[in-house]
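Encoded as structure tokens, the structure appears first; notes follow it.
With one protein chain removed, the remaining protein chains of the complex are shown where they sit.
Presenting chain A:
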Amino acid sequence: MRARISTSLAIGVLASLMPIGGVAEVGTVTTSYNISGLPGLVDLPTAEVAPDGEFVLSFGSFGPHARGAMTFQATPRITASFRYTKMRDFGGGGAYDYFDRSFDVRFRLLNESKYLPAVSVGLNDFIGTGVYSSEYVVATKSFLDNRLRVTGGLGWGRLGSRDPIGSLSGVRPPWDYGEGGTLSASQWFKGDFAPFGGLSYQVNDKLTFKAEYSSDAYLRESEVGIVELNSPLNFMVDYKWSQTTNLSLFYLYGDMIGGQLTFSFNPKRPASRTGFEAAPLPVKPRAATGWDKEWINDASNKSDLQKILADAFAKDGQRLQGMALTSTDVEIQIQNKKYNSPAQAVGRAARLLTRVMPPSVGVFRITLVDNGVPMSTVVARRSDIEALEHSSANEIFERAQIVEANASNDEMVLTPGEYPKFSWAITPYAELSLFDPDNPIRSEFGIRASAKYEITPGFVLSGAVAQSIWGDVGVGEASPSLLQPVRSHRLIYARDGDPAIEHLTASWYTRLGKNMYGRVTAGYLEPMFGGVSAEVLWKPVDSRLALGAEVNWVKQRDYNQLFGFQDYSVATGHLSAYYDLGSGFGATVHAGRYLVGDWGATFALDRKFDNGWEVGAFATFTDVSAEQFGEGSFDKGIHVTIPLEWALGQPSRGKSVTKIHSLSRDGGARLDVDGRLYDWVSDGHGDALASRWGKFWR
């Protein structure tokens, strides 16, 4: 008998997570970018920002330069950018092509006011080899209803190389970048500084003209002879082709012409219009009569109801894993296979229950299950579901409760036919490998076959085989490494794995008790390693903090990615902490032993949007020295997660996860095992429910 309604959760905690409006905007916003891919003039920066959360990809070419950049407006004030540049015949004094990566960051110090300009400060190429190293302070003032913007600033480093007007702390110290990848802080704002400035004029919604005086003398490029500076003036025409696409043409330094394409995305502005999924079946109110409880005495009624409900869920793209029914109270375990918002899955489940359950069942307990494991339960009175169907989603949020799911409910009856369950898929795949110096864009296309056999809730056999059809990812030489090549032989894996068993595993997922989750995975865990992996996670349903521990024993797989192994084996594992910092930011630390046996920690900071968009950066520091690690000194990179529902406009739990390592090397490399607990448990907990509650009635 489970008629009791749990009150274990302080709704106030979750209520405080409910969105109450956007982040404060800071003004002087633009969607017109410079040739570095940041909001700006032509080659130079302005104090402008992009709209909060804007994620921009830009591709351009001018003279001997080709560039690709990725820029993110991380907060309303902070703009961060990663850029890749190819300079033809710049390397070795003109002997070969040169490839450069740089990170830029800009911070809005002062917002524009009636009489004062916006002021920003920025660092260009502040980690790495420093070809573009420069710093600046810049001010921008708007006129004519924001159509005209006037910018002036002072630059150091590269941006102080033409006609400097003074210097700070004498001569700029030289920068010994070693293996690269370290902060050039000793140089910042030192040495000569020079003024720059310019204008941008927005003719209409589509067209913007820009002109600037540059303080960058392109000294090194002129020395090598790939650029000839005839003038400090640059000009650009920027045309907004569509909401997401800008096309700009420019004339630089009286010497180079160029063009750039810019694609801007915003997590807050879905790429496709959403909401076309079929309307839910509405709530069916109870009749005034027929409320007796006699029906429970006939056991066949229960199984009939479960069958009807299971069919209804299957039609809605969900799975009814189990049901526990009394005459007054029902708990269902549902696997949401379709909706990005768990609240939408729950809201649809609640409406289906009103159409199936006898009138005496007055309490709905809807439990979200993933990988067979119950996570959280939304408890709602049937009368509230009936009364609030046409009201604002906030109202049912205030009445419902979100509690930790019961780890084991003796009354729970598995839906007949749900287990064992076999599923399979054959899909095309495409893989992109970027920024190899010999060939900056490599790609591969092929076919992947995958299959999954769920034996009981939480016990899954799974495998995937990929066969490439065309590609050049595996062409060339693998990089030399001073360490065991746990990642740097990726190219050989790509070349020899044809077909490749990407993974072939047996996994077991379970609840280990209150707030505790567990996983054991064994087999061919990932393309390069096989072995055993075990993990526990502590995560209360409404907590900002989660803690995890993982241990693995793994052996390196053969290059052909079939069943054999190489000699190298290692025990690796981490203690992890996940913390929600609030305001849409999350921090993660993994500390422990990595694949070459090195000890250290990975730090990650992510901006998280409530629809599942995540953009973040990570860095790993281990006891592998910079010399042993090789170029880049340590592992670092960028991580972008894009929910497919945002991108494609159809309901989906799928997401595209892209992790870009600035250099994929052997130090600080983590095992890449599927089904890590936090990734999916957090999607079934209070925060995910609360932050996507707006779709409860969708």
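Note that in this section contacts are C-beta pairs under 8 Å (C-beta built on N, C-alpha and C of every residue); 3 or more make two chains touch, one makes a residue touch a chain; residues count from 1.
Keep this in mind: contacts and distances are computed from a predicted model.
According to UniProt, the chain absent from the figure is "YjbF family lipoprotein", selected among "YjbF family lipoprotein", "DNA-binding NarL/FixJ family response regulator", "ABC-type quaternary amine transporter" or "Biotin-dependent carboxyltransferase family protein".
Among A:Gln306, A:Thr377 or A:Ser433, only A:Ser433 touches the chain that is left out of the view.
Screening A:Asn234, A:Ser341 or A:Ser682 against the full complex identifies A:Ser341 as the residue touching the chain left out. Set against the missing chain, the residues A:Val150, A:Ala387 or A:Leu414 yield one that touches it, A:Ala387.
Summary of contacts with the chain left out: across A:Thr79, A:Ser488 or A:Thr505, the touching residue is A:Ser488.
Chain A residues in contact with the hidden partner, per the touch definition given at the top, are 19, 90-93, 96-99, 129, 177, 180, 220, 266-270, 272-285, 317, 337, 340-341, 386-394, 422-437, 442, 445, 447-448, 450, 452, 479, 488, 490-491, 609-611, 613, 630-631, 637, 644, 646, 648, 650, 652-654, 656-665, 692, 694-695, 697-698.
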